[in-house]
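A single protein chain has been omitted; all remaining protein chains appear in their positions.
Just so it is clear, A and B label the chains in written order, and each chain counts residues from 1 on its own.
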Amino acid sequence: MTRYILKRLLMMIITIWIIVTLTFVLMKAVPGSPFNEERTTNETVQANLEAHYNLDEPYIVQYLLYLKSIVTFDFGPSIKQPTETVNDLLGRGFPISFELGIVTIIVAVISGIILGILAALRHNGIIDYLAMSFAVLGISIPNFVLATLLIQKLAVDWNLLPPATWSSPAHMVLPVIALATGPMAIIARLTRSTMLEVLTQDYIKMARAKGLSPWKIIFKHALKNALMPVVTIMGTLLAGILTGTFVIEKIFAIPGMGRYFVESINQRDYPVIMGTTVFYSAFLIFMLFLVDIAYGILDPRIKIHKKGGGE
Amino acid sequence: MEKILEVNDLHVTFTTYGGTVKAVRGVNFHLNKGETLAIVGESGCGKSVTSNAIMRLIPDPPGKISNGSILFNGKDLTKLTEKEMRQIRGVDISMIFQDPMTALNPTLTIGSQLIEGLRQHHKISSENAKKKALEMMDLVGIPNPEVRMKQYPHQFSGGMRQRIVIAIALICEPELLIADEPTTALDVTIQAQILELFEKIQDTTGVSIILITHDLGVVAKIADRIAVMYAGKIIEVGTKREIFYQPEHPYTQGLLKSVPRLDLKGEKLTPIDGTPPDLFSPPTGCPFTARCPFAMEVCDKVYPFQSELSDTHHVECWLQDERAKQLLATSAAK
C-alpha cells in the first residue's frame, strides 16, 4: 500500500511539474504578452511583473525562480488590477467556487447512484427506461444551455427561485442543478451498467444460493463492487465540474474564482490565467491522487505487496 | 430407499431476442437420500439449467420453469414463493459453482462470506458462528483457519477457493448439495483432492449430492448413479456400473468411447461427429438422430419411448424396440 501511494505521489508531482513548465513556456512564447519585449504602459504593473518574474534574469533563472514561487504558493500579480495578486483573487473567489463544487458533487453522486441502482433493479422496466432517457438527455445538454433554460423558466417566467448571485441557500439551487445534471447522468449510467454486470457475477448467484435477502445481496455484495468504477471516474467528473464552474459562475454572476478566470481570459490578463491554471491543475491532480488512494482502500486486491497472502 | 428429490417432467424455457430456447424439455429423475447422482452431458445440454431450476435460480425473465414439478422431501419447490424459497436455499439445499475464482466476492473477507449464510438462517451469536466457520474450514482442509478467515479471496489459490466455496455450501448442514462442474476449472491434481473431499464430506455428513459434469472421469470416482443428458432431455439413466458397462443409448456409448479409460486397453478413442441441435427449434424426434450411427427413419419422426432395462436402468431410444432389434439382426447377418 505504501509503495502504491508513493508511486501515485511521484506521478502527481511529475504531472504538476509538466503543467507548471508548460504554462511558463507558453507564456514566454505568446507574441504580445507582457513577458516579452513589448512592455505594458502601466508603471506599477511593470514593476510588479519584473519583481515577480525576474524578467531581467536569463530564462533559466526566471524558470527556476518561477518554480520556487509556485512551490511557496505565490502565484504572482495581476496586470489588469495593479493592486491585486492572483493570491488575493484566489482567496476571495476560490472558497465560493469550492462551495459550489462540493455541493454539486454531493448532489450528483447521491442522486446518480440512486438513479442508477433503481434503473438496474428494474432492468428494462419503466423506471429503467425513464431514468436512462433522462440520463442521456442530461449528458447531451451542455450545462450552459441548461443554466440559461433554468433561469428563463424557473427564475424569470415562474419567479420561483433567484436567478443570480450567491447569497443564500435558495441562490444555490439553480447553479447546482445546472452543474450537477451532467455528472449525475454519467454516474447514473455507469452505476446502472456496472450494477447490471455485477448482478450476473457468480458471487451474486452464490449469495442468492445462500438464501440471503435481496436487500442484503444488493447492499452487501453488489453495491460496493458496482461503485468501484464510479470511484475511478470521479477524477474526470471533478475536472468537468471545475471547468463547469467557469461558465456557471459567469451565467449566474457568482463571484467565484471561475468568473475571475473567465474575465482574465477575456482581458488577456496573462499572469492571472497562468496562476489560476497552475492552481486549478494542481488542485485537480491532487484530487485525482486522493481518488486513487480511496480506490486502493476500497479494493482489497490493490494491496498486492502485503504480507501473508497466497500459498 | 427414501427419495429426497423427485423431478417430474421439468421444462425450462428462455425467451430471447431470437426466439424461445427450450433448454430443458421434460426431465425426470430422482435422488435417494445419501447418494450421489451425476448428470453428464455436453455443454449446452441443459444440465446446469436443471440444477439452477432446482434452486429456483433461473433468471426470470428471460428464463422460466414452464412445466413440471420439483419435489424436495415431498414439497413442490416450483410452487413456493421467492420468500419461502429463501428459507430453503443454503439451509436445505446448497450449491457449488463451477469457477471458484468468480464465486467469491472479491471485496469481502472469507470469514464474512462464510458466516453470513449461517447468520441469515439461524439465530446464532457471532462468536458461535465464527467457531462453526473455523470448524468448517478445518473439515474442508484449510490450514491456519484463524488467519485465513481474515483474508480476501485473491489471497487464495484456485483449489483453496473451491474448498472455501464447499465450506460455505455446507455450513448450514444442508440435506442436498448441488455441485455444478465443481472441478472443471481446477488443475488435475487439485481435482482429485476436491473429489476426495466430496467423498469425505458425504461420509461425515450424509449429504445427498447432485454432481453436474461433462467429465466421465469425475463421475467414475464418486457417483452412485448417472443420468446422461442430451439436448434438454435425460436419454439414459442407470447405476454407475450399468452406464459404464452396459450403455444402451448410442450417445452414451459415444461418450464413453471418447474418454480415455484405463480398464479397457487397446480401445481407440473416437469422438462423436457433429454438433448438438439448436434448442431454438429442437427436432420432434430423437435429437441425437443427426449424429447417431444407428439412425432409423422412425428416429426423426417420433421421440422414443422409455424402456426399463432394470429397476434402475432406463433408456430412451428406438433401438430398444423389437422391430429395431430385428433390423439390427438382419443387418448383422448380411
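We take it that a residue touches a chain if its C-beta (ideal position, glycine included) is under 8 Å from a C-beta of that chain, and two chains touch if they have at least 3 such contacts.
One rule holds for everything that comes next: contacts and distances are computed from a predicted model.
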Protein that the absent chain corresponds to, by UniProt name, given "Multisubunit sodium/proton antiporter MrpC subunit", "FeoA family protein", "Cytochrome c biogenesis protein" or "Dipeptide transport system permease protein DppC": "Dipeptide transport system permease protein DppC"
Visible contact partners (per top-of-document touch definition) of the missing chain: A, B
Option from A:L22, A:I110 or A:L160 whose C-beta touches the chain left out: A:L22
Option touching the unshown chain, where A:Y4, A:F98 or A:F144 are the choices: A:F144
Contact footprint on subunit B, counting only the chain that is left out: 9, 16-18, 26, 273-275, 277-278, 280, 289-291, 294-309, 316, 318, 320-321, 323-324, 326-327, 331
Contact footprint on subunit A, counting only the chain that is left out: 11-12, 14-15, 18-19, 22-23, 26-27, 29-30, 136-137, 139-142, 144-145, 148-149, 151-152, 156, 239-240, 242-243, 246-247, 250-251, 262, 265-266, 268, 270, 273, 277, 280-281, 284-285, 288
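Heads up, the rule we're going with is that only the chains that are shown with their structure count from here on.
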Interchain centroid distance [CA atoms averaged], subunit A/subunit B, Å: 52
Subunit B residues within the subunit A interface of the complex: 55, 57, 86-91, 94-95, 97-99, 102-108, 116-117, 120-121, 147, 151-152, 154-157, 160, 165, 168-169
Subunit A to subunit B touching residues, read off their complex: 201-203, 205-213, 216, 220-221, 224-225, 298-301, 308-311
